[in-house]
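Yeah, one chain of the complex is gone here, protein chain that is, but the others are all in their spots.
We just call them A, B and C in the order they show up, numbering each chain from 1.
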Amino acid sequence: MGDITIADVERAVRAAAGTVLSNQQYFSDLDGVAGDGDFGASLAAGFRVVDKDFDTLDKSSIGAFLLKISMIITRNVGGCSGPIWGTGFMRAAMLSKEKTSISLAELEQMLTAAVDGIQQRGGAQLGDKTLLDALIPVRDTVKAHAEGGADGATALKACAEAAEEAIERTKHLEAKRGRQSFTGERSIGSLDPGIVAIATILGDICTEFGVSRASKAA
Amino acid sequence: MGDITIADVERAVRAAAGTVLSNQQYFSDLDGVAGDGDFGASLAAGFRVVDKDFDTLDKSSIGAFLLKISMIITRNVGGCSGPIWGTGFMRAAMLSKEKTSISLAELEQMLTAAVDGIQQRGGAQLGDKTLLDALIPVRDTVKAHAEGGADGATALKACAEAAEEAIERTKHLEAKRGRQSFTGERSIGSLDPGIVAIATILGDICTEFGVSRASKAA
Amino acid sequence: MKKFVNDPDNFVAEMLEGVYLANQDKLKLVPEFNLIHRADRPANDKVSIIQGSGSGHEPAHIMAVGPGMLDAAAPGAVFAAPPVDYCYECIKAMRSDKGVLVLINNYQGDRMNWDMAVEMAEAEGIKVKAFIIDDDVAVQDSTHTVGRRGVAGNFFVIKACGAAAERGASIEELLALCEKVNGQVRTMGVALTSCTPPVKGTPIFEIGEDEMEVGVGIHGEPGRRRDKIKPADAIVDEMFDAVAHDLPFKTGDRVALMINGLGGTPVSELYVLYRRAAERCKEAGLTIARNYVGEYCTSLEMAGASLTLLRLDKELEELLAAPAEIPIRVF
Partner (left out) sequence: MKKFVNDPDNFVAEMLEGVYLANQDKLKLVPEFNLIHRADRPANDKVSIIQGSGSGHEPAHIMAVGPGMLDAAAPGAVFAAPPVDYCYECIKAMRSDKGVLVLINNYQGDRMNWDMAVEMAEAEGIKVKAFIIDDDVAVQDSTHTVGRRGVAGNFFVIKACGAAAERGASIEELLALCEKVNGQVRTMGVALTSCTPPVKGTPIFEIGEDEMEVGVGIHGEPGRRRDKIKPADAIVDEMFDAVAHDLPFKTGDRVALMINGLGGTPVSELYVLYRRAAERCKEAGLTIARNYVGEYCTSLEMAGASLTLLRLDKELEELLAAPAEIPIRVF
């Protein structure tokens, strides 16, 4: 059965933490091009705690676990990333209370809730050159695979590719949110660090689960 | 006869002004090594006025002329150079009141008065790595040539060489006066800008009077 | 990195400790939340005024905490808005019957974190209101973007509200005052060099030896354009025109003129800029009722300056002149 277990979620989150910590400088440098160069450090401030406290985190359910992640990020991450990522994990947690495994269809609902929450929080739309330009296609990919009854590995691979594509697709766009938006047209041609982060994380999760695909962005 | 006329003094001073103005950057750079890098600019602030007002300066006598130069320098040159050079010209002027020409012997007395005045003003001794280490040998050279009855050109050439030699001779010394003295041992090995200035000026005066000798320092 | 720093991750914490140690009689420090507040506040008969943005803009805002100015500040990491918890704890610590006024510079990160914190505080029945400052004319407003940035002009909002609050103004009166000041203050900045956040360890942007960034943001965000460095007067002229034409300021206006250093520019140069700015005010028929030359809102060690004009009326002139006491002293 293609269900995702709490163990899978834990591995995925831990892999994400690894991605953020090992790419801190790279993410900050990307943010320095059109933003203020703190993205990597901000995000790392949160995931460093996730990594450190990982073993002691409440893992009674997927929802309980993701709620903890959300709180750690909200508490430790400043800038735009704290509210954005904290809200995303929070909303996903709300839909997975008590659950110890979820289907692709349920994952799709969690991602939709996260996307909605992030949009309410920051008011960004698809095409504003924010991590939503990676997250929304990823959500759509999960939806398609859920309907097609695909297994988790296939879906994960497709998600990583969808996020990866978002990097180049949005490169020519003008940032409309966050600090990069202040650079207006000058943000055109630069990679959005949030999108790169999502793609890099998904690439590393693929590696973690032995899904044949190495992230290009890392 | 080996007498030096007021016309000679005027030409020499004007040549000196030219030297200072064309070497401003070079002199400041030398001062930057162990000092504070303002020597060229400070001196130029005075000689620029000398050069500008030259035609209107009182030339009724050598003393009157040198007094004016002294006043212009005192008025416009800050740092150590104002008092040092101003005092030097002032003292030389005192001994050439009413005179429209001077002998080498009289020049020697004027230089001695200048050296004494500078020593009273700044308390430097021979070997303290200041322009006195050039000025005193120059004075001695004039004395020797005056006693030997040499002509002006020969004396001038010898003076330029004496000043030139002072540059290398004092290079290994430790500065004891002015800002360079604060660098203590670290001033060892650096050229003293004041000494280089005296040598460069005398070299250019040689050129001005067609005395076969090009300044090495310029 | 040409900085006095120990472990870069401790830079902000150690700076805050330094500010506290230098002002133990007047300030309190809560390290867990980067919170610096007046030792004698909150008080229920005065609205508490707080601000928290990224660090690296000192003296803004932790060194602006004191009688007649802010009651508290809770900065985030260098150039990063404070996490929600810092904001929330700051509001809670300054809780007052008359309310808590949060002054926010218009950056998405600051807004989102403070929004969440304000929601949490309100949920607990704390009376709290937020005001967004956006005085930077460099980046043009647009419905798509978050709008203008808040920069050095925030000083005037803080000073006016700080003075009014000491006199017992209500939170509604203070919000009206914020509207008034923010509506009449305009700023534009120019950077000659980049700056290096301690943790990042490298300059935030590259800039040539002969280049300047016109309209730079206080986090090193690019501005209107990159250009060759021009004479000081020409730079002032561009900043002055951008600022004066934006409101616009008109003949007869009484104004406050601020030449703000961005951190690495010595005060001697700021007065060279002031000289020209004062000339331009005179030509434009603006009377400089009060001037400010120094560092009010910086970008670490960035060499550069911003020019701010605030249109005054009797009330504002009087509030700006009111006494205040902050950690930054000149003697």
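In this text, a contact is a pair of C-beta atoms (placed from the backbone, for glycine too) under 8 Å apart; a residue touches a chain by one contact, two chains touch by 3 or more.
A quick note: this is a predicted structure, and the numbers were derived from the prediction, not measured.
Undergrad: Quick check: which displayed chains does the absent chain contact?
TA: Those shown chains that the absent chain touches are B, C.
Undergrad: Using the touch definition from the top, which of B:G79, B:P137, B:G152 or B:G203 touches the missing chain?
TA: Considering all chains, including the one not shown, the answer is B:G79.
Undergrad: Hey, which subunit C residues sit against the chain that's not shown?
TA: So the residues of subunit C touching the missing chain come out as 1-7, 11, 14-19, 21-22, 55-56, 58-59, 63, 68-69, 155, 159, 192-193, 209, 229, 231-233, 235, 263-275, 278, 291-295, 298, 300-301, 303, 305, 320, 324, 326-331.
Undergrad: Against the chain that's been left off, what residues of subunit B make contact? List them.
TA: 25, 28-29, 32, 34-38, 41-42, 45, 74-84, 86, 121-122, 128, 176-184, 186
As a working rule, only the chains that are shown with their structure count from here on.
Undergrad: Treating touching as the only link between chains, describe the layout with one word: line, ring, star, complete or other.
TA: Graph shape here is other: it fits none of the named patterns.
Undergrad: Can you name the chain that lies farthest from subunit A, using the mean of each chain's Cα atoms as its centre?
TA: Chain B.
Undergrad: How far is the middle of subunit A from the middle of subunit C, if each middle is the mean of its Cα atoms, in Å?
TA: Roughly 33 Å separates the two chain centres.
Undergrad: Need the CA-centroid distance for the pair subunit B / subunit C, whole Å please.
TA: So the centroids are 55 Å from each other.
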